[in-house]
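See structure below.
With one protein chain withheld, the remaining protein chains of the complex are depicted in position.
Per-chain numbering from 1; labels A, B and C assigned in written order.
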Amino acid sequence: MIKVGIVGGTGYTGVELLRLLALHPHAKVCAVTSRKEAGMRVDAMYPSLRGYTDVVFSTPEDAGLGECDVVFFATPNGIAMGEARALLDAGVRVIDLAADFRIGNVAEWEAWYGMRHASPELVAEAVYGLPEVNREAICGARLVANPGCYPTAVQLGFLPLIQSDAIALDSLIADCKSGVSGAGRKAEVSSLLAEAGDSFKAYGVAGHRHLPEIRQGLSRVAGEPVGLTFVPHLTPMIRGIHATLYARLVRDVDLQDVFESRYANERFVDVLPAGSHPETRSVRGGNLCRIAVHRPQGGDTVVVLSVIDNLVKGAAGQAVQNMNLMFGFAEDAGLGIVPLQP
Amino acid sequence: MIKVGIVGGTGYTGVELLRLLALHPHAKVCAVTSRKEAGMRVDAMYPSLRGYTDVVFSTPEDAGLGECDVVFFATPNGIAMGEARALLDAGVRVIDLAADFRIGNVAEWEAWYGMRHASPELVAEAVYGLPEVNREAICGARLVANPGCYPTAVQLGFLPLIQSDAIALDSLIADCKSGVSGAGRKAEVSSLLAEAGDSFKAYGVAGHRHLPEIRQGLSRVAGEPVGLTFVPHLTPMIRGIHATLYARLVRDVDLQDVFESRYANERFVDVLPAGSHPETRSVRGGNLCRIAVHRPQGGDTVVVLSVIDNLVKGAAGQAVQNMNLMFGFAEDAGLGIVPLQP
Amino acid sequence: MIKVGIVGGTGYTGVELLRLLALHPHAKVCAVTSRKEAGMRVDAMYPSLRGYTDVVFSTPEDAGLGECDVVFFATPNGIAMGEARALLDAGVRVIDLAADFRIGNVAEWEAWYGMRHASPELVAEAVYGLPEVNREAICGARLVANPGCYPTAVQLGFLPLIQSDAIALDSLIADCKSGVSGAGRKAEVSSLLAEAGDSFKAYGVAGHRHLPEIRQGLSRVAGEPVGLTFVPHLTPMIRGIHATLYARLVRDVDLQDVFESRYANERFVDVLPAGSHPETRSVRGGNLCRIAVHRPQGGDTVVVLSVIDNLVKGAAGQAVQNMNLMFGFAEDAGLGIVPLQP
Partner (left out) sequence: MIKVGIVGGTGYTGVELLRLLALHPHAKVCAVTSRKEAGMRVDAMYPSLRGYTDVVFSTPEDAGLGECDVVFFATPNGIAMGEARALLDAGVRVIDLAADFRIGNVAEWEAWYGMRHASPELVAEAVYGLPEVNREAICGARLVANPGCYPTAVQLGFLPLIQSDAIALDSLIADCKSGVSGAGRKAEVSSLLAEAGDSFKAYGVAGHRHLPEIRQGLSRVAGEPVGLTFVPHLTPMIRGIHATLYARLVRDVDLQDVFESRYANERFVDVLPAGSHPETRSVRGGNLCRIAVHRPQGGDTVVVLSVIDNLVKGAAGQAVQNMNLMFGFAEDAGLGIVPLQP
């Protein structure tokens, strides 16, 4: 049993880590920090966890994070970059679910995130935690930058097409739809049920922080810069991301085979039969990305449909997958949960 | 007061016509047909109408449609094409909310709709009822083909770009999201709340019947064939369509001005300020299309966001707008309803 | 045309007043105050109103409320009691949509609302604005206390039973379910779609502020104190209240007749046929209360089902109805809106 600490356990990625780790065979959560809720039982805030944990929120000072084997940061952007160094120095491995270490180019990160980076040297060390691309590096990492939710769905959808040289790289389009839990557990008018319910809208069309992250990931795989238009939308549901991806085919390939071959050995990426339309609920609560590929009317536009649960494969589940790799556990340890349908 | 008949009043477009016409200053619904519900009061099926109508469903034979001034077909595809002729011969004007007269090429229609067309000669006569394009022809029409819901949102979004020669016509993309009322009031498992709720999916990626309709509309305006990829999605809400449109800019134009100029005199098309993200709820219950245009990061991809209420501007409201034009009423008579927010 | 002012126009009852008054034949909104949003167009915050109003939020100081004929307070509790006096002195009539003047017993009000009352003398003057009970007094009132949402649904459901001496008064039960707009447009975690969506809960079982208001209303009608258990619940929808009322029958009456007779002349209370189950959506957006009465298995428990739209008959619609009475307009002026279904 390894000892796990969670910094910032009151948000949705925090409670999702607690749900997944509650049944993990090799990991035990020993500390969950929240300066605001220190002293409160975690299951008093999240009654769904009653009977599964008796952890109490503690202040960062009292949490004993330095004695953990691994610490997850389920915090807003900008926290982990200030605290990771001390933990790493104490021999603790770190997985950041926020964006602090995702972008290799520090100047670009600072421009998009509007703050000065506190640990540029750690950015160079951090491994981008998309196991389907970086498995080997993750296994040996001290510090993992867990990918964003949109970037996970989009990258897994475009990867096979890029790696098979099937598409033009200058005009990729990612039209993405997210449930509202993606906005986090923040008291904001725009996320109220009375505001976001029974309605649909785009947001951030001028520029969303996940754009540079996706562009970086795809460009690394392609070996050259890609051109991407990324439009996120808010859909009136709680969990789930549906990415609809468009690209221009430049080579005649067997698309179904390209995807099935690429993901044949991936436990958490499921290529659906030709002609399928994955629903977000088919991955609700599970650490899965389900993908279908289409070529409408046999034209030269390929359409990829990629769905994940934003809190699982798009956040906490992928973080546990990374932890499993870092500690040599079975990659799916604690991640066998069957999605909840209906 | 003109006399109005509605064929097939039990579906969502039927009841929406009844809602709109209940308060119309110049039209009175005299007959609503439903073979299955004949004898039942309309407001027994739709209690929302209690106090606003005392009409009783009647069989087509007893309805006296021949004495109406105008008859709306709120029926499945394939009904109006068999019944319109007799009404027209009796001097009744006809507005079909289904697809029977929307596609000018009868062979193409038959291929997409999987049936033989009963009245090809009427296809030639029918006017496509998108007032923002065909206002003059509608004013003089006996037979109007009311546009589909997706086609309304998509055409209104692309029109200014095409008419200003701003975009490449070979690779348009329309990524559309619809509430479930678009599937009609049909008992189907896939439309159950327990199936379609809290989930999101694409459908019909291989080919949807609205594709040829949109392509026809845009090609007519362009004066040449356009290439279009159209992907519809189902979103867990009741009303509303959000079309996200992508095109490649080939000319440097003031996009905001192009849209504002095009729709300056259109009562039912509202161009939002630059930078806006229209929500479907902003048109819930109202006969409006609200549009915003973006050019992310100043690149050469233009993104248009276009929202309508699929049952109003996408169906019954547009049908009433067409009726108003055909009878010389104010175009917005009975259509002043303020959208319901929240 | 009378001149209308609205204090606190950024919340849901404020925007609902704007929706209803936009089409009112005898009233024009001249001022909407919001200290925080002063200078912003109302339709910039509420795009659903684009095309229907050009009012700009103003500070209370600049609004010119003293020149209005009537001012609505769509504010949190505790505002109107401080500002009403000056307006009344200036000859302006006042309708408070909050709770300041609803409870006749000032000490009881202070206990439930946790503040000192600023104008006890106005409490005595204020008329409780439930037209179905107090129509005559409302017609002559300067100051109207608009009822709460739950109190409207519950009182209209119990009234016929009490007035016909049909039930025991010591053990009434009101099990009420509300959509989330009842919580207002406030940034609170508990009202997020990700929190309140796809879930159901009771709240305030120990005591809710609408309890004394309902008890007062029913006791006045009964002429003696009534015993009431009131349990409110939050249901994952936007608008609507469903009150399920239970009482013990002490007299054998024709329940259907009791209700139909009581409300025969009420434009906004609709008694459904025996055996009906009203849905909240049947009143969505409309100023209506629909009621059905049941006597399960012929036992001695009567069950009343009463539904309203909490923002219309439960707030802004009833306020306009009161305004109509106070100014001698037709009671349904501007309130002819057909509910939106589906």
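FYI, contacts are C-beta pairs under 8 Å (C-beta built on N, C-alpha and C of every residue); 3 or more make two chains touch, one makes a residue touch a chain.
Quantities reported herein were computed from a predicted structural model and do not represent experimental measurements.
Chemist: Give me the visible chains that the unshown chain touches, in label order.
Modeler: Counting the whole assembly, the omitted chain is in touch with A, B, C.
Chemist: Which one, C:A202, C:V250 or C:A330, makes contact with the chain that was left out?
Modeler: In the complete complex, the chain left out is touched by residue C:A202.
Chemist: Which one touches the absent chain: C:R93, C:K177, C:R262 or C:K313?
Modeler: C:K177
Chemist: Check the options A:E83, A:E132, A:D175 or A:D198 and report the residue that touches the missing chain.
Modeler: From the options A:E83, A:E132, A:D175 or A:D198, the contact with the absent chain belongs to A:D198.
Chemist: Touching the absent chain: which residues on chain B qualify?
Modeler: These residues touch the chain not displayed: 12, 179-181, 183, 185-189, 191-198, 236-238.
Chemist: Kindly note down the residues of chain A that lie in touch with the hidden chain.
Modeler: With respect to the unshown chain, the touching residues of chain A are 12, 15, 19, 22-23, 46-52, 181, 185, 197-198, 238-239, 270, 272, 276, 278-279, 281-286, 288, 290, 311, 336-342.
Chemist: Kindly note down the residues of chain C that lie in touch with the hidden chain.
Modeler: The list for chain C reads 171, 173, 175, 177, 179, 194-195, 197-203, 205-207, 227, 229-231, 233, 235-240, 242, 244, 246, 248, 275, 277-281, 284, 294, 296-297, 299, 301, 303, 305, 307, 342.
Here, only the chains that are shown with their structure count from here on.
Chemist: At what distance in angstrom does the C-alpha mean of chain C lie from that of chain B?
Modeler: 36
Chemist: Chain A to chain B: how many Å between their CA centres?
Modeler: So the centroids are 39 Å from each other.
Chemist: Calculate how many whole Å lie between the centre of chain A and the centre of chain C, each centre taken as the average of the chain's C-alpha atoms.
Modeler: About 45 Å, centre to centre.
Chemist: Please list all residues of chain C that touch 2 or more other chains.
Modeler: 12, 181, 185, 197-198, 238
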